[in-house]
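Omission of a single protein chain aside, the complex is shown with its protein chains in their original locations.
So that you can tell them apart, the chains are marked A, B and C in the order they are listed, and the count of residues begins at 1 in each.
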Amino acid sequence: MKLPLKGIIPPIVTPLINNNEIDEPGLKKLIEHLIDGGVHGIFLLGTTGEAPNLSYKLRKDFITKACAFIDKRVPVMVGITDTCIEGSLEIAEASKNAGADALVIAPPYYIPMEQIEMVEYLENLAPQLPLPFLMYNMPSCTKLHMTLDTVKKAKELGAIGIKDSSGNMAYLYSLIEEFKDSPEFSIIAGSELFIPETIFHGGHGAVAGGANIFPRLFVDLYEASVAKDLAKISELRDKMILIETKIYNVGQYSSKYIKTIKSALSALGICNDFVASPFRKFNEAETNQIKQNIKELNF
Amino acid sequence: MKLPLKGIIPPIVTPLINNNEIDEPGLKKLIEHLIDGGVHGIFLLGTTGEAPNLSYKLRKDFITKACAFIDKRVPVMVGITDTCIEGSLEIAEASKNAGADALVIAPPYYIPMEQIEMVEYLENLAPQLPLPFLMYNMPSCTKLHMTLDTVKKAKELGAIGIKDSSGNMAYLYSLIEEFKDSPEFSIIAGSELFIPETIFHGGHGAVAGGANIFPRLFVDLYEASVAKDLAKISELRDKMILIETKIYNVGQYSSKYIKTIKSALSALGICNDFVASPFRKFNEAETNQIKQNIKELNF
Amino acid sequence: MKLPLKGIIPPIVTPLINNNEIDEPGLKKLIEHLIDGGVHGIFLLGTTGEAPNLSYKLRKDFITKACAFIDKRVPVMVGITDTCIEGSLEIAEASKNAGADALVIAPPYYIPMEQIEMVEYLENLAPQLPLPFLMYNMPSCTKLHMTLDTVKKAKELGAIGIKDSSGNMAYLYSLIEEFKDSPEFSIIAGSELFIPETIFHGGHGAVAGGANIFPRLFVDLYEASVAKDLAKISELRDKMILIETKIYNVGQYSSKYIKTIKSALSALGICNDFVASPFRKFNEAETNQIKQNIKELNF
Partner (left out) sequence: MKLPLKGIIPPIVTPLINNNEIDEPGLKKLIEHLIDGGVHGIFLLGTTGEAPNLSYKLRKDFITKACAFIDKRVPVMVGITDTCIEGSLEIAEASKNAGADALVIAPPYYIPMEQIEMVEYLENLAPQLPLPFLMYNMPSCTKLHMTLDTVKKAKELGAIGIKDSSGNMAYLYSLIEEFKDSPEFSIIAGSELFIPETIFHGGHGAVAGGANIFPRLFVDLYEASVAKDLAKISELRDKMILIETKIYNVGQYSSKYIKTIKSALSALGICNDFVASPFRKFNEAETNQIKQNIKELNF
């Protein structure tokens, strides 16, 4: 794996038939769809991947199958975030055995943690990990917004990058500034809207949920950003806004982000739209809305 | 099990030797300590019990051992809250097999949920449960403050009570008001400070973490509240404030609540003070502080 | 003025004809209504009094008229909270001249302040005040929840008490505990629901908005609390819950609290229901609802 990790790295959804079973043909099609689209890596079992809602057995099964289908064509990262350290280590081991390249760690997320507690936790966890790891800042789900100091400590403990999904661009810029003399340390945006800004300022890429649906569009935007092609960026950005309007605006609540992507992938004939408990897939009206909007977009 | 559940129901800590092993003699001593203290029930694997930080294997082992030690002398409730429904059902099944009396459910806690999503989740979960269940309102950890409507729906789906740890007394009063015509539905306070208020207004009891350390004190306060013995309440309340000052004020951050209780129990020679990852037990200075303060309290 | 201030001290509404004119007959009737009801003091120009929305001219006019009507029958406190210190001093001077007894100060409320800044502000303001003063904790409007340390500093700078409207009963109890050796320092609850709890634990009274409408009911509840008459408290508390349901639940948003009280006073024929800009009085449907509910309550 070449450092820094960069480019478009979709946080792949976990195609499911039910709470206990992978949609295997769907997973295979989805992986081909992403690799055909030119993505630079694939991130398994993130928030979009519904990791906390899946049993360990299912997560390990998914890692094995996804890594086999990807077959080393692009780097694979696996989310091991969990409230139980034994669970994280179990997933980490399975990732190593399946041939994944790196792990991704967000703070344990039940009792609110403080910065120093997160650092102490990493001091315990990092030496036990069988693969390189990236940090994942996701305060809306974990309740901890990792400070620059915490990220610096994580780097000292071996982290090779950070994915920031806080949606706070000033923070993202401050990360880029902080680590500008560490060219192998990746700064990855979690917000789709900010890809050109991230690249212009010295960031390395994006973990963009929408790249599950339209991988080529996001890869083109990344490349136009690297090339500083403002005309192309503007044209692609108009399409991104249509995705926002036509796909992400369907449904309600935080969980809708997962539902819209799965529903859109189902509408494209790629994979099943089942969403794991505690959530539910879109109802018929929402599903039809997504079908029609996907047709209208016609990307 | 007689309804409504009432009285002092300690959320028992999980005595541990390390992340993978129960402190079995400590657990036995702790249970005798609680039952000698006159508690009216025991709640396993709540927030104080560090449930989300323990592996399923350890949780099931703990349930089996605790239920065996308790041996039907008081009702046993078990927390099954989890981000993964399969995990919740696995713990529920183990609880039934071990002879527990009821289950306790808080919202899945990674992606923020809405009220309607919690109701839909319960519609799915409740029919699969092998035992009666109570709701558990714990917004600081789960991000969802369940509305009265959600609790009413839970009751329709079979809930036999609610433990409220929101710390919002107006909400607690409104719960009591709402369910005053359902005398078998328990309203249980999660805040130690509010025991007399809860009982005066028609609530049923308290899940009080401090009752791990001083069960008799809390039982006396409950009984004085039922008897409306204001002089006795005032005397006991002064002791409660000393606990606040001398025990709970040691250490820092949200997690300190678990650490102080385990440290105090260790100072009393009852059980090990190991705290599961991602947290750590108190350092030497904090441990000595607790030891000295426990001595000074001399309850 | 005898210290500590105690009992029921209504935060009187400001009866208005429009944004620039006092409803003078209404004010007179309201004051007689309160004093007939047995209140122990009157608080002018608090949040319920819409102080920040009234011009200095109007505020000074109101102070003069209200003090003249009250005519020393009960102690008068005046809110001088303002973002501009010159404005606060102008109102303080007018209060002194009108014969008021004490001033009430909450933090300046535009740019969020820190505790140390509030203390520095008091060090500047307190020596310039012509009358004794109380602190007013109102974080939902001022953004600053004053810590115990800040309140202690305020006491050192001359404060004779604090009104807490945070709604956090644990904080209110900690204030009572902190100042229990200063019997002349008043701890006054801002939450109507907590009157018995406040008195039982050693607090001194309540600034209860609802006492504008039903002063006798609140005075009775205060006296029953002092007498520890649990049967009477329970009976009065049932009435309080009816007020909550029938009056406070009409309308929407934070501002409704002012609107409901003014609308109820108008329904009782006491004063005008005009609400100062930026808010508006209740529309016809809401007004009729209040009229009917007041009739039903029939207290």
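Criterion: contacts are C-beta pairs under 8 Å (C-beta built on N, C-alpha and C of every residue); 3 or more make two chains touch, one makes a residue touch a chain.
These numbers come from a predicted model, not from an experiment.
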item: Shown chains touched by the chain that is not drawn here; value: A, C
item: Residue among A:Ser165, A:Ser191, A:Asn212 or A:Gln289 that touches the chain left out of view; value: A:Ser191
item: From C:Val13, C:Ile31 or C:Leu54, residue that would touch the chain that is not displayed; value: C:Leu54
item: Selected from C:Thr245, C:Ser277 or C:Gln292 as touching the chain missing from the view; value: C:Ser277
item: Among C:Leu3, C:Ile35 or C:Ile85, the residue in touch with the chain that has been omitted; value: C:Ile85
item: Residues belonging to chain A that touch the chain removed from view; value: 167-170, 173, 177, 191, 193-194, 197, 200-201, 228, 230, 237, 241
item: Chain C, residues in touch with the chain not shown (by the definition above); value: 19-20, 47, 52-55, 58, 83-87, 107-114, 117-118, 120-121, 124-125, 140-141, 143, 252-255, 258, 276-280
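Here is the rule we go by: only the chains that are shown with their structure count from here on.
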item: Whole-Å gap between the CA centroids of chain A and chain C; value: 52
item: Residue numbers of chain B (touch at least two other chains); value: none
